[in-house]
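In this view, the complex is presented without one of its protein chains, the others remaining in place.
The chains carry the letters A, B and C, assigned in the order they are written, with residues numbered from 1 in each.
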Amino acid sequence: MRLFEYEAKDAFRQVGIPLPASGLASTAREAARITEDLACPVAIKAQILAGGRGKAGGIKFADTPEASKEAAAKILKMTIHGHPVRRVLIEQRLEIKQEIYLGITIDRSERKPVAICSAMGGVDIEQVAEKHPEKIARSWIDPILGLRDFEARQLAKNAGFEGRTMLQVAGLLLRLWQVFIKNDAELTEINPLIVTPDGKFIAADARLNVDDNSLFRHQALLERVGAGISEKTKLEQQAHELGMTYVELEGNIGIIGNGAGLVMATMDAVKYYGGAPANFLDVGGGATAERMSNALEIVLSHPDVEAVFINILGGITRCDEMARGIIDAQKTLPRDVPIVIRMIGTREKEGAEILAAANIPFLNSMDAAAKRVVEQVTKRG
Amino acid sequence: MRLFEYEAKDAFRQVGIPLPASGLASTAREAARITEDLACPVAIKAQILAGGRGKAGGIKFADTPEASKEAAAKILKMTIHGHPVRRVLIEQRLEIKQEIYLGITIDRSERKPVAICSAMGGVDIEQVAEKHPEKIARSWIDPILGLRDFEARQLAKNAGFEGRTMLQVAGLLLRLWQVFIKNDAELTEINPLIVTPDGKFIAADARLNVDDNSLFRHQALLERVGAGISEKTKLEQQAHELGMTYVELEGNIGIIGNGAGLVMATMDAVKYYGGAPANFLDVGGGATAERMSNALEIVLSHPDVEAVFINILGGITRCDEMARGIIDAQKTLPRDVPIVIRMIGTREKEGAEILAAANIPFLNSMDAAAKRVVEQVTKRG
Amino acid sequence: MTILVDKTTKVIVQGITGREGHFHTKAMLDYGTTILAGTTPGKSGQEVEGIPVFDSVVEAKEQFPEINASIIFVPARFAADATYEALDAGLTIVSLITEHIPVHEEMRFIELARRQGSYIVGPNTPGIITPGQCKLGIMPAHVFKPGRVGLISRSGTLTYEVAASLTEAGFGQSTALGLGGDPIVGMSFVDALKLFEADDGTDATVLIGEIGGSAEEAAATYIKKHISKPVIAYIAGRTAPKGKRMGHAGAIVSGKTGTADGKIKALRKAGATVIDRPIDVDEALQKIL
Partner (left out) sequence: MTILVDKTTKVIVQGITGREGHFHTKAMLDYGTTILAGTTPGKSGQEVEGIPVFDSVVEAKEQFPEINASIIFVPARFAADATYEALDAGLTIVSLITEHIPVHEEMRFIELARRQGSYIVGPNTPGIITPGQCKLGIMPAHVFKPGRVGLISRSGTLTYEVAASLTEAGFGQSTALGLGGDPIVGMSFVDALKLFEADDGTDATVLIGEIGGSAEEAAATYIKKHISKPVIAYIAGRTAPKGKRMGHAGAIVSGKTGTADGKIKALRKAGATVIDRPIDVDEALQKIL
């Protein structure tokens, strides 16, 4: 779960990471008042759950409350990468001597947290990583012992910092580690960490993604999730609340399956026969009839869908439950599109009987089913 | 550093350990008002930094605000084991079905935390430990991994709890572990943990001792220490603030030395020759002339002192510094008592010259010096 | 003859009294798995399908010291503790079925397992099966048959898909295991390949990967250097959209790894046969064996 910049900065503030003076505004008038209080040139920054806002015009600068008001009004009307801007962060604008990158995330292959530090921070950090990998220092962290002071210093040193600066950067890395641990983070970044001309270190931007599986121990975040604010689209969010994973795609064949790998393989099979998936939908393990029924509704809410491929391989998931779900859904489906069902595994026989009773055909082979669903769409088209 | 019961309970509250409803009063009138608010029978408990208050009359019970006022008035006039009662905790009085003991402290020989649990809690827990050691379950905790849930359950089970009760006791042990870790505790105890007739678990008393060496990371406690509230006597506190350890004893020979072991050996030597130490004073490692001078002042503040034995074995501590301190102190000493000095080690020659210049004799042998100081007192007596 | 589990494996089911725990205990018993005990804290003394329930793994081991493997059905919030408990009791195989475990806990218990040399299969895995001998998982058993092909997969249902194809084509499996669907899992392709390479009951290994992470790339590197037996690989997600980026850090850490194309190229370069569809596994094996 990705947090808004201002939420991430609240988490930073709690561990003492220095931040620019700031205020959060949801109207242009508030923006003006905050700018007046700050009494300095400001940046007006769109608060959205997506990257790339700078290039999309989501960050503007102003020297006066009037200019800030005007800029905020513009940004608050924007929708960036599909995300309407509801709030702007008004921040003291900083003079920049140097931009540093600090980040901590999880290295899947090492199964450990990894801390990353570079003296060449800023928006181009990924290019730096590609072209000058030696400018990016990394340190893998023992997940039981945590990041120790001496490791943070060594990391800062490996990134090219020396003397007092090395100690300061290490101190900030240790605080960022606190953010990482306290928030069950998958990722936390300061980019850029700004060094001002008078030698102060200030976190100009903040990123914090919290592990969805840990939300139960972060009550405040759970409440925000409850309020439906997230980086997902409406359908994605709806599926998520129902315990399913749904991702919208560009094609016209709806895909439903149980298990992410199987759904991907299903999409690949559809593509193999020349079709184009309209979505990815994983009903998850051990889904109920109701969930399958919901899944069909969600997939068919996408107007481009011309046929649906349901691929069930029963393990925890039971074919009879899935069959019942399909039948329930068909009674209330908004549109009548061909549905191709492939079903094998746990309680296959019972499922087959249920489908047979309702006169719904199904196949045993994923490959054959993929071929059939593509044919259905081609026939119609 | 020992915390007051109400402070320990604040720490308990933060981790969700259930407590009786309560209020803190420093006057009898406050006690009455709190009792009225609680609207139930109450216990009025002296808040002092010492044990044994129950037997000393520091806990009384009341059913009405008037009775509570009266009881509080009495307790607030008491001094228990040398500690004047400044506050009373007014607490909902609980019905007791069972008293449980839960504690976590540090096992010096294992160099690990040890959690202790007994179904036979209450004031007689130490007798239980002596007479029925099998009724006391212990679990040593890996200081890096901490107390894990399954270990807490096993400990509760080993103490004789089963089923749901086992889970509840384990849950409280895990919270107590949080108290232990968050507060850098040397010791934390719930004794008794009360089980009420309706099956609720409530911490009736709370104990929390924080490691003095960790106070720098506990700002709030540091401030209380700054305010001079502690379990030490005035002279002990004064010595502590000067970086020395001072303990008052019953004899008439003042003892000053560098290093706890040496001071104890010095006391033993004095006793060996028939003398009686008036105190234990360790000036600590690397003491300055000023500290030695302060040490002499503190020792002589004790009216019983008839002679002083200063035993310096220079290591980090330098004899010349100590000699200067002695001379400085002698200029302003409140009383003129014989001072026997034993001095060897680092900068012994320089120290000797300083003492010689001031016409102050000294010895090389601790044993001889002990004998001499005992003779001085006997001569006078 | 097989890897990780066989007919000598002695199992404890953690979370045996729960719905899933109970259901799969029965299924595993039906399959012939030797289950000696189960745990659910606070329910000591009960029985599930004739298996005695204990409060803790340690207590079960007092009575059945021969227990060496665990399968965990404990709900996500408590599953990490169950895993610590299994490791602390010295079990060497832990099949961790539970999904949605906090990733920070996963990193910790995987590190502990690494230190003591225990295997954690999962979390979020269908488990391990050595057909005809031991099922330490939740997979539909009938798609598996005894044989000499090793099967390793990151995906649950896709494992069954490929197993079914193999079985249908007459290729039984020595052992099949799901590594687990979480970003962080205990056992890796490399760990499993190493075991299959050393197992004289395995002639070839089928590796089922998917996009994301760099486990397949690591496997390719390992295959090239250390694996002499044939490897057939299928990578799911060629047509899947790029996942959402995990900040700059994600990009820095993963670099160019993670795409289906990259994984396929790496595996081909390492000498593995990469197939386009699960059903192609038959033909590929026919050519090799």
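Assume contacts are C-beta pairs under 8 Å (C-beta built on N, C-alpha and C of every residue); 3 or more make two chains touch, one makes a residue touch a chain.
Remember, predicted model here, so these are calculated numbers, not experimental data.
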**Study point:** Missing chain: touched chains present in the view
**Key:** A, B
**Study point:** Hidden-chain contact residue, picked from the options B:105, B:238, B:301 or B:330
**Key:** B:105
Exercise for review: Decide which residue listed in B:51, B:84, B:197 or B:361 touches the omitted chain of the complex.
Suggested key: B:51
Point to revise | Residue among B:14, B:196 or B:365 that touches the chain left out of view | key: B:365
Revision key, fill the gap. Where chain B meets the chain that is not shown, the residues are 51, 101, 103-109, 111-114, 116, 125-126, 129-130, 136, 138, 142-144, 181, 184, 186-187, 189, 191, 207, 209, 211-214, 216-217, 231, 247, 249, 257-262, 264-265, 267-272, 277, 280, 285-286, 313-317, 344-346, 365-367
Exercise for review: Determine and list the chain A residues touching the chain excluded from the picture.
Suggested key: 145, 148-151, 153-154, 157, 162-164, 166-167, 170
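Operating definition for what follows: only the chains that are shown with their structure count from here on.
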**Study point:** Most widely separated chain from chain C, with each centre as the mean of CA atoms
**Key:** B
Study note, to complete from the structure: dist(centroid_CA(chain B), centroid_CA(chain C)) in Å evaluates to 54
Practice item. Express in whole angstrom the distance between the two chain centres, defined as the mean CA positions of chain A and chain C. Key: 27
Exercise for review: Any chance you could list the residues of chain B touching two or more other chains?
Suggested key: 145
Revision key, fill the gap. Residue numbers in chain C touching two or more further chains are 112
